[in-house]
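So the structure is just underneath, and the comments pick up after that.
One protein chain omitted, others in place.
Just so it is clear, A, B, C, D, E, F and G label the chains in written order, and each chain counts residues from 1 on its own.
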Amino acid sequence: MNQPYTRLDKDNAAVLLVDHQAGLLSLVRDIDPDKFKNNVLALADLARYFDLPTILTTSFENGPNGPLVPELKQLFPDAPFIPRPGQINAWDNEDFVRAVKATGRKQLIIAGVVTEVCVAFPALSALAEGFEVFVITDASGTFNEITRHSAWDRMSGAGAQLMTWFGAACELHRDWRNDVEGLGALFSNHIPDYRNLINSYTTTSHAR
Amino acid sequence: MNQPYTRLDKDNAAVLLVDHQAGLLSLVRDIDPDKFKNNVLALADLARYFDLPTILTTSFENGPNGPLVPELKQLFPDAPFIPRPGQINAWDNEDFVRAVKATGRKQLIIAGVVTEVCVAFPALSALAEGFEVFVITDASGTFNEITRHSAWDRMSGAGAQLMTWFGAACELHRDWRNDVEGLGALFSNHIPDYRNLINSYTTTSHAR
Amino acid sequence: MNQPYTRLDKDNAAVLLVDHQAGLLSLVRDIDPDKFKNNVLALADLARYFDLPTILTTSFENGPNGPLVPELKQLFPDAPFIPRPGQINAWDNEDFVRAVKATGRKQLIIAGVVTEVCVAFPALSALAEGFEVFVITDASGTFNEITRHSAWDRMSGAGAQLMTWFGAACELHRDWRNDVEGLGALFSNHIPDYRNLINSYTTTSHAR
Amino acid sequence: MNQPYTRLDKDNAAVLLVDHQAGLLSLVRDIDPDKFKNNVLALADLARYFDLPTILTTSFENGPNGPLVPELKQLFPDAPFIPRPGQINAWDNEDFVRAVKATGRKQLIIAGVVTEVCVAFPALSALAEGFEVFVITDASGTFNEITRHSAWDRMSGAGAQLMTWFGAACELHRDWRNDVEGLGALFSNHIPDYRNLINSYTTTSHAR
Amino acid sequence: MNQPYTRLDKDNAAVLLVDHQAGLLSLVRDIDPDKFKNNVLALADLARYFDLPTILTTSFENGPNGPLVPELKQLFPDAPFIPRPGQINAWDNEDFVRAVKATGRKQLIIAGVVTEVCVAFPALSALAEGFEVFVITDASGTFNEITRHSAWDRMSGAGAQLMTWFGAACELHRDWRNDVEGLGALFSNHIPDYRNLINSYTTTSHAR
Amino acid sequence: MNQPYTRLDKDNAAVLLVDHQAGLLSLVRDIDPDKFKNNVLALADLARYFDLPTILTTSFENGPNGPLVPELKQLFPDAPFIPRPGQINAWDNEDFVRAVKATGRKQLIIAGVVTEVCVAFPALSALAEGFEVFVITDASGTFNEITRHSAWDRMSGAGAQLMTWFGAACELHRDWRNDVEGLGALFSNHIPDYRNLINSYTTTSHAR
Amino acid sequence: MNQPYTRLDKDNAAVLLVDHQAGLLSLVRDIDPDKFKNNVLALADLARYFDLPTILTTSFENGPNGPLVPELKQLFPDAPFIPRPGQINAWDNEDFVRAVKATGRKQLIIAGVVTEVCVAFPALSALAEGFEVFVITDASGTFNEITRHSAWDRMSGAGAQLMTWFGAACELHRDWRNDVEGLGALFSNHIPDYRNLINSYTTTSHAR
Partner (left out) sequence: MNQPYTRLDKDNAAVLLVDHQAGLLSLVRDIDPDKFKNNVLALADLARYFDLPTILTTSFENGPNGPLVPELKQLFPDAPFIPRPGQINAWDNEDFVRAVKATGRKQLIIAGVVTEVCVAFPALSALAEGFEVFVITDASGTFNEITRHSAWDRMSGAGAQLMTWFGAACELHRDWRNDVEGLGALFSNHIPDYRNLINSYTTTSHAR
């Protein structure tokens, strides 16, 4: 009756970044812009850190929606990039689905703008095709809390797991003994409180 | 175990606007009045844009509940309009159900005032009769967040999908190549941030 | 898979008011005291208006928990009143369960203080015995939003329906033609916005 | 010791609209976009209704700040329009000050984006030159509540009066006997609750 | 440099209730309706308890603004009641000012709807004429927090003292030995937490 | 279809306190620090009061995560304490699981920092192995409400029951006749409102 | 024109704790009870730490207002304790004023319940008599934010300085070289974040 525990596996997961475009970002008002920018870049860094296949897609980059956030383009120079000619649900775009399936991964980590459309539509489609879907809620933005919670309810009801970038990173990493430096740096770069802990600790322990 | 992906289809959807009356609107305090008015009119424009069969109903227009919001009457001059003589659940009114069934549609997009009564009751009844129900949460208003979330929980638990007018519009449209101008205008009229994007884009691209 | 539509029926419903005691009310901080007092009394008026069998129970009235709110005692002078000698879950008290079963009703409308204990425990027990449970969320109070939403999640997951006093009143009434004056007065007494609508309407229509 | 009562006078007031530009509006996050758009247009309608001399100014319309909101251009086709070549404080622009002084008015109603810069700077400069300054707080937007309240504190401390578009309209009008229709229409267009009152009243009084 | 301590004196204070009308109340969205109704009636009860001269005034009772809240009319059957024919600032109405001056009081306790207009305008005018003005902030309502705080800033800057009904009652009473029963009853009727304290105390002390 | 009522049983429950470390606590920003500290200590006191087997675990105590909160160490001097060498999910640590299983308990009460990782991961793992899991939501902290609600959704969907320390204490105690003094003291120490009730009651009843 | 910098001086300051009574505390709803209890006790500890003359007063301890919080009585066994027979403004009680003047101090640190009455009234009276008044805002509680901010505005306008217990402690201490241990312990006991810093620091520095 309950959802089984489907655990993120770095050898079986891919990341889909949907429509993080400069214009569309001005629609995001359920998360503060400083925090949202940080969350999206943290997810991107995480995808790189774990070497997860990553797919970028946009909707009408040359119109008012604006270009893909340049940092994302720079972080994934070789990733499949599918500028959709019109499909609102990225999953309706054959190139996009082909790219997803080409990764051979069954776990899809999805984030995008706006949550109830660019995230929810492909998430629901992927679930319908048997993928395991993990929505990164804090790297997905939308108009307000009503739209956010409506979208969450719909995706969760269909079997998507709601996670955040930090939770996903921890679940992918499994064990700090795999590597402390790299993940620690990632956390330090994206969690000011964590950076402060590290700075205080380092200073104190060096002071001996 | 999970909800399957039931996707809005413009050839199979109808819109039910329940009790958006001038008096009852003063009860709505979970959404700011400027935003709520905008959301309701956006949903109405959406219904017209996609040529969805639309049904209007009211409760005691001649009493303190007040008249149907005039803009809705003007937008749907030929739509079935069922002033209910007393039934609180619109689905208890035979004329209303008959009008719904006459559309031949199986997907019902419902919004109204107040959420836990005028929306939830017919939503639950329609679900019980096998309709697919999509509640437009941001065009439905109520007293406060406790009443809102109680109503959402009840409807979602019964199988209703919680959507917003923007998400519904996007799911109905499927592909921008079907039409850019019309839907773009609808978004521009109801999303100030989107209008700004278009204005900035147009100015810049014309400036070349 | 979804919850079926279980509709409140005035011939099959009973009301359980659990531990609305003067001392315990000072623990309620998730709803403003003016509003909470109003909601509890509205639920009580509703129970009387629909002649629903009503059961009162308290925990340690003579200690710091304080006496039952006097208005409730006055409104239900002949209702079963079960001061529990120690059981925290009212359903663990045989007199209470006996009183519930004596009503012959299968639908239980429950409210109390605090939500996650005095409401949730008997609600879960009653569900386990096959009763249909309707929690009146806005006449149930607790420490804060974390305790509230944790309790809602637990009760909803077990099959309880989350409603509010206004939604319950509307679902019980079914049709305004059954009576306008009485229910209108109840709403006017407990919803200031509604009272204003009636006052404005009456003045204007009498002014002709 | 206290501020004297300086009352807005429609024969002595002018309106300054500073940098309401499509791009800059995306920086405004202390007021919801639907409400903010409505407030700015209400202020503009008010300026026209009372025939107040109105001055428009922008900063870098051809760059990322974007064009002046087109509705404002359309509402004031003949108003002085000063696109500033670089001055951040509009009062540092001689053309702007000359236009202000050409109105012969001593009371300046100021609104703009963002509050702590485009509004506060000319407000402080105008106060320093002896003008009476009325800041329309709800037609001025900025990043967040910290920036808003810092700006309010600075302007209020310097002698500016903080008002809103509705308060300004009422103070300018003085007496409804001057005109009911026009101002009533303005309020009906910009205050949904007021529009509902009028619709309910009209329906009821016509129903006699 | 600082405001001197001007203390409310029951022999020198009058109460002005401005435009608490059924229609206008639907505009009040900065205070919850249950609480606001309670605060206004508490202020009215306070005026009667201390036998303060009280003046009622309204704006267009026969139009959409709606009738004066009936409870106020009933509480003050013999009070001067000035339905203003058009003046927005009650102080612009000669009958109103005459009624105020006829009381012979120098301290004016003012509350009304909406704060930035119906309260602020007469408050500023009265201050300009040398009255001591006490605004009852929690019995005055308006659209939102921006309008509220703008109005407070303007009134406070002009020398008005911001108080609440409870603070005013306490300052007027001075000493509980003047009377415990009456004021206690007033507090019990309007402060649920206080009523609970009394109920618990009475029960416990009687139980000995 | 619904969750059955699984009731906490003091003879079948164990408590897992995961990573309440001085450094990690600075990451907790969804609950105020004063309240959070109180909730964690209340849960600890509860574990001792009911003599529940309790297991402590930490992650990298000697690094920036900081030491286990000293009060916890002092309260459970003899409890199994598993400093994990690297496993993020405590359930991945064999010593931890062995300690859990050694208790012979089937009901696991879990709290920790941060909710979506240190609580959710072992909760999901334990559910997958057939344990009954009770998450103490108010003794578990995380970055913000988005991370909190995402974690709750995931855990609740997998069958965890969301409870709070007060609800858990009440469900474990069952009947006040088992002991009034001890649990009363625990509540008095951790619920200021409750302490006030007791102080008022004691004073009044002693005054006879 | 501006307030001069009046700096708290431990040799010239006294502390007045007004009506922190068990019953009245249930009226405090603008600060969470856990935090409020902590703030009040922190202020008390501060008074003892700096050996400031401290005066306690209550209103009707034997009635529903309830007894003085026992911790305060225990902390100041020898302090003047003035149970007022009826005066609401403590400054109207001759014993209280005499006790204040007997301290010989000119700086009064005041906190109490509720802010707009028990704090504001004596604060305004003391200012009128030439004392320097420092209101400890976070150890003073009231019904809600409207009552709080109204009281702050009135007191600040009359020349009171708004401080918090932490700010007062720091201003009184002047220099950590006067004593690190004692004040550090006080902060550690009342600021969980600070305690965590100390615990982490101590652990790390001892680990060398």
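Everything that follows uses one rule, which is that a contact is a pair of C-beta atoms (placed from the backbone, for glycine too) under 8 Å apart; a residue touches a chain by one contact, two chains touch by 3 or more.
Quick caveat, the model's predicted, so the values are computed rather than measured.
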Item to complete: Kindly name the visible chains that come into contact with the excluded chain.
Response: A, B, D, F, G
Fill in: Residue in contact with the excluded chain [from B:5, B:131 or B:201]
B:201
Worksheet entry | Those residues of chain F which, in the complete complex, touch the missing chain | 26, 29, 32-33, 144
Discussion item. Please output the residues of chain G touching the missing chain, sorted low to high.
Written reply: 1-5, 7, 31, 137-138, 152, 156, 161-164, 166-167, 170-171, 173-178, 191, 193-194, 196-198, 200-202
Fill in: Residues in chain B touching the chain absent from view
197, 200-201, 204-205, 207-208
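The definition used in the following text is that only the chains that are shown with their structure count from here on.
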Discussion item. Which chain has its C-alpha centroid farthest away from the centroid of chain A?
Written reply: E
Worksheet entry | Euclidean distance of C-alpha centroids - chain C vs chain E, Å | 34
Worksheet, complete the sentence: Distance between the CA centroids of chain A and chain G (whole Å) is 48
Item to complete: Could you list which residues of chain G touch at least two other chains?
Response: 23, 26, 29, 32-33, 64, 66, 144, 197, 200, 204, 207
Worksheet item: Line, ring, star, complete or other: which one describes how these chains touch?
Response: other
Worksheet entry | Chains that touch, pairwise | A-B, A-D, A-F, A-G, B-C, B-D, B-E, C-D, C-E, C-F, C-G, D-E, E-F, E-G, F-G
